[in-house]
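In this view, the complex is presented without one of its protein chains, the others remaining in place.
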Amino acid sequence: MMNLAWVVPLFPLGSFILLLLFGRRWKQRSAYVGIAATLLSLLWALVVLVDRLGGSTYEANWTWMTIGGVTLTVGISVTALNAWMLALVALVSWLVHVYSQGYMAGDERFSTFYAYLGLFTFAMLGLVLSPNLLQAYIFWELVGLGSFLLIGFYFYKEEAKAAAKKAFIMTRIGDVGFLIGMMLLFWQTHSFDYDDIFRAVGDGTLSPGMTTLAVILIFIGAIGKSGQFPLHTWLPDAMEGPTPVSALIHAATMVAAGVYLVAALFPLYEASHTAMMTVATIGGVTAIFAATIGLVQTDIKRVLAYSTISQLGYMMLALGAGSYVAAIFHLTTHAFFKALLFLAAGSVIHAVRTQNIEEMGGLWRRLPWTAPLFLIGALSISGVPLFAGFFSKDEILAAAWTNGPRLLFWLAVAAALLTSFYMFRLFFLVFSGKARHHEDAHEASASMVAPMFVLGVLSIASGYMQTPWFGSFLGEWLTDGAYRHEAAPGWIAVLATIVSFAGIFLAWLMYGAQKMPRDWLSARVPYVDELLRRHYYIDDIYRLTVVSLVSWISRLLAYVDRFLVEGLARLAAGIVGAAASAGSRGQNGQAQTYGAVTVAGLAILVVIFALTGGYWL
Amino acid sequence: MTLSAYLALALILFCIGLYGALTKRNTVIVLICIELMLNAVNINFVAFAKYGAHPSVHGHVFALFAIAVAAAEAAVGLAALIAFYRSRKTVHVDEANSLKH
Amino acid sequence: MNDVWQSDWSMMAPEWIVLAAAITLLVMDLALPSSRSRRPLAWGAAAAAALAMIATAAMIPAESASILHDTFRLDAFAKAFKLVVLAGGALALLLVAEWAPKEGSPHRGEFAYMMLFALLGAMMMASSGDLLTLFVSLELLSVSSYILAGLRKTAPASNEAALKYVINGGIATAIMLFGMSYVFGLTGTTNLGGIARRLQETNEPYMLALAFLLLLIGVSFKLATVPFHMWAPDVYEGAPVPATAFFAVVSKTAGFVLLLRLLVTIFAAAPAEGRDPSSLLLSMQPVITVLAGLTMIIGSVVALRQRSLKRLLAYSSIAHAGYLLAGFAAMSWAMIDSLWMYLLVYTLMNIGTFAIIAHIVNETGSDDLDGLTGLYRHRPLLAAALGLFLLSLAGIPGTAGFIAKLHIFIGLVVTEPGHYVLAAVMAITTVISYVYYFNLIVQLFFRPTFTAPLGRLPAGLSTAVIFCALGTLAIGWAPGLAYDMLARFGHFGDFLP
């Protein structure tokens, strides 16, 4: 079946095309097309996955374009990682398709929404099947397109417009890095194929300096897509999109593409210590950085968005620390619990029609399905033992301890503390306490609850693929058996547990039991609070530096264009015109002047001749 | 020696004629000055025919033709002047300046 | 005396035809009652010119020969340029036939035979082998032209034009004659071939150079090139349209005939001080180059400011003279070829333009370019024809003007070293000339019309327009037609005596 893996992305593509053509006629029924298509994809992907579990990598290529002697190809490559991602993406996508039927019901552009979802799913599935960098880049941009379209789905909102634009442009900055890195690699190896590139690293055709440069450039692409510092600012704004989109694209799949890319190119990264350190540092910094901002957000989706950034930072940290498996493991569990959290948040928003957590409260009883499911997600992300997040986070911490710099390890621990704190701050604010005028809030339809339920189960179960106790199935499979569990000290797991409970306890103190004043921190260090609320002023810094610089240059060039370039042309025209006027005026109508001019001409010629003696030039 | 003298005379006459043709306001005088220039040429021709490096009768013939042509030209010139005078009531060449620029 | 009677007078058949026609018309004009229209006389003159053209064409295969002590030469050069001159003359005479100024056209009979005399002068010039015949035929052309310019006796502009033409022409004649006298003095002969031979032994470089410059300046009057170009706009504007067309085309061709006959024959092999001691002409090349460049620039730049169509075309003709002079300045082997081709093409496109202007002037009494506005709406074919002539004047491919210009360009760059500066000046001035040619096209096609629609084109003008348009198109798309003819002249190998 692996040789037919290329069919998997085609179902959502078909759904996209069909809905584009007929969606307006089908209206609400469009959802079935999308759900059916993604279901087929999911089933097919599972078949491929099962096939791959027992088999070996399959690769097939077709000509895309020939350039002189070089043939660029597109194809599919079913490695363990790819098969895994394929199934993961198809699964989450299908769940979100199902969920959206309820969430988006009644929207005027319902079919458009499903069309876009189909496009995105197609692109994401295509991305994870890519056997070469070029194809990866193509789909890389296409997932960006899907994200862009869906963020801007509520096109009439100025915020959505701005957010969509920002998302596209910020990720594009990263993409250009990706593109440059990829092209540099191409001229070193004359191929975009992962295998060829890895081989070139192996046999030393690729100089270390060039490798470092190229992979760091490619990593910029990953930074952009995965919302890592400093290109993260688009991701919180992307929450302007419909919530299912946030769950699918901006939590579970697309933003993880950066992690996927680094993982797919892992042998290349491993060849460069500098690159690995860069990845780890960016990851670690982003993890703590985003977590601190998450502490003070009041929009439910933005809290989750910063949490996503922070968790992605974790994954990068894992990659940088050399633990490919930990990163993918966390990617998987994160996909489940973060999708769950977003869908649950969507359910809450659906119920109370606001995203501001300060206007929520006491929803535990009103949302009997959503609330426990949200709790599961929160426990999982906080790293409470026995939940999926615990195992994957533990793996990352272990890797950071053994391979990474100590500082990054402690940053990761601090981030874990903050994570459990802000997650439970969110939980308590939304679900506990007094209900605040949401009399009509009620649980959503089954089509929304069911996907959450599935994700809830997975948020617990997926952890057991890779535990210190029951073996490390995922690791062994992903690395073809070469995996060995990091011999990390046992106290790390204990520390992680303590930290996670500490965070929850603190949140309970402040928001659950309200034993501590909420403004405990902000009252003491108001400027820190302000700093966090303004997201470390990153957006402002960009506006004042990059944006204003570009606009200043642009204005300068506008003047150059208008006055210098056009001016020179006008000057030339003016000179000709002035000469015309002068010549015309010189023609004064006096016959004798004409004769005099002639005689003067003759005299000049004779004089010059007399002076030069015939040597004119 | 003698040739140079004739040539110098012709040149001077030519220049006088030219000066007059370019500066005099009265068209009749301008036309006469042009005649002067042509006559200067005739002196040249005749002088060359007699004292030139290759004396020959061609110079005389040429001078005769030049005289005839000059007469024709003067006649046409005067005719043009008369027509001009009829429409403009002036013989001043500098007032013939309605066509310009 | 025997020589005279034993000469092969048939060689002069075209001249005889034109002369006979002119005298016949003169007599008829005197004899006919004044009430009779003189229009048939002009048609007759045109027919005579056409007949002379046929006679000339019939003589093409004949060997080159000369009669009357080598004062009259019938070489390929003479035949070729006589054809161009006669074509221009015949077409201009068609314009004369339809000449209808507002004040009436009482002198059309004179117009026709004076133009024939002028034409005769131009023809003789092409065949001259002697300084004397050259001079006399030049004067025949010039003096007749002065009269043509002033033929509208009651129009002040016409009178003024004639007066200016006479004065400047007189000065030019004197200057040229002065130069001729030096040339004669150095050689003692008036035969062009003889002069060339004797000059090879002379060692008076300064006098010779002075003679050259005097002749060059004198010739530049007929060519209307810098520095003797200033009379042209005034005279063109004041003269009746058919006369303007005649000056622009026939006189200009005659000027280049004079340039080639006089300067090339005499000075090509004359010794010189300077760069090229073997040839005075080559050592004077820089002067001609500079004059050509200035002519192109002044002609095309000043034309930008003109509103009178005749005046505009006057400047345009100065610019074209500059292109031609550039072709001359290159002094490549393509020189005479390219000049002939350009003059032929120039004749067609210019007469075509003037024919339409003549119609506009006849109908509106003014030659302001407003007269063209919206012509396309009422007379689309006429507008299209004018558009074609303008594109050809601008040198746009697909028209004859392009081929001719390309040939000049080739001449400019084929020599070593190439005249790249001149080529660049020519290219740039061509683009500048686009502005005023296309401005006319804009008037024709874009603007709405404010004036009453023009009447139908009379027979003579439409004949001229159709002939010119067909010629312009044919040479533009099938230049082989013209070049095959050129090939039959053997590249003027017998030009130098």
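Every chain is named by a letter (A, B and C) in the order it is written, and numbering of its residues begins at 1.
One rule holds in what follows: a residue touches a chain if its C-beta (ideal position, glycine included) is under 8 Å from a C-beta of that chain, and two chains touch if they have at least 3 such contacts.
Operating definition for what follows: contacts and distances are computed from a predicted model.
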item	value
The complex's invisible chain, by UniProt name, from "Sulfur compound chelating protein SoxZ", "Amino acid-binding protein", "NADH-quinone oxidoreductase subunit M" or "Acyl carrier protein"	"NADH-quinone oxidoreductase subunit M"
Chains still shown that are in contact with the chain withheld from the display	A, C
Hidden-chain contact residue, picked from the options C:Ala20, C:Leu470 or C:Ala487	C:Ala487
Residue of A:Trp64, A:Trp410, A:Phe505 or A:Tyr542 in touch with the missing chain, whole complex considered	A:Trp64
Omitted-chain contact residue, chosen from A:Val48, A:Ala164 or A:Ala398	A:Ala164
Contacts of chain A with the absent chain, listed as residue ranges	63-70, 137-142, 145, 152, 155-158, 160-161, 164-165, 168-169, 172-173, 175-176, 179-180, 183-184, 186-187, 550-551, 553-555, 557-558, 561, 564-566, 568-569
Chain C residues that touch the omitted chain in the full complex	333-334, 337, 391, 396-398, 402-403, 406-407, 409-416, 418, 420, 423-424, 427-428, 430-431, 434-435, 438, 441-442, 445-446, 478-480, 483, 486-487, 491
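Following the convention adopted for this analysis, only the chains that are shown with their structure count from here on.
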item	value
Interface with more contacting C-beta pairs, comparing A-C to A-B	A-C
Shared interface positions of chain C, touching two or more other chains	163-164, 167, 171, 175, 233-234, 305
Two or more partner chains touched - positions in chain A	584, 587, 589, 591-592, 595, 599
Contact set on chain C toward chain B in their complex	131-132, 135-136, 139, 142-143, 146-147, 150, 153-157, 159-167, 169-171, 173-175, 177-178, 180-182, 184-190, 198, 202, 233-234, 237-238, 305
Chain C-facing residues of chain A, complex	576-577, 579-581, 583-584, 587, 589, 591-595, 597-602, 605-606, 609-610, 613-617
Chain C-facing residues of chain B, complex	7, 10, 14, 17-18, 21-22, 27, 30-31, 34, 37-38, 40-41, 44-45, 47-48, 52-56, 58-59, 61-62, 65-66, 69, 72-73, 76-77, 79-81, 83-84, 86-88, 93, 96, 98-101
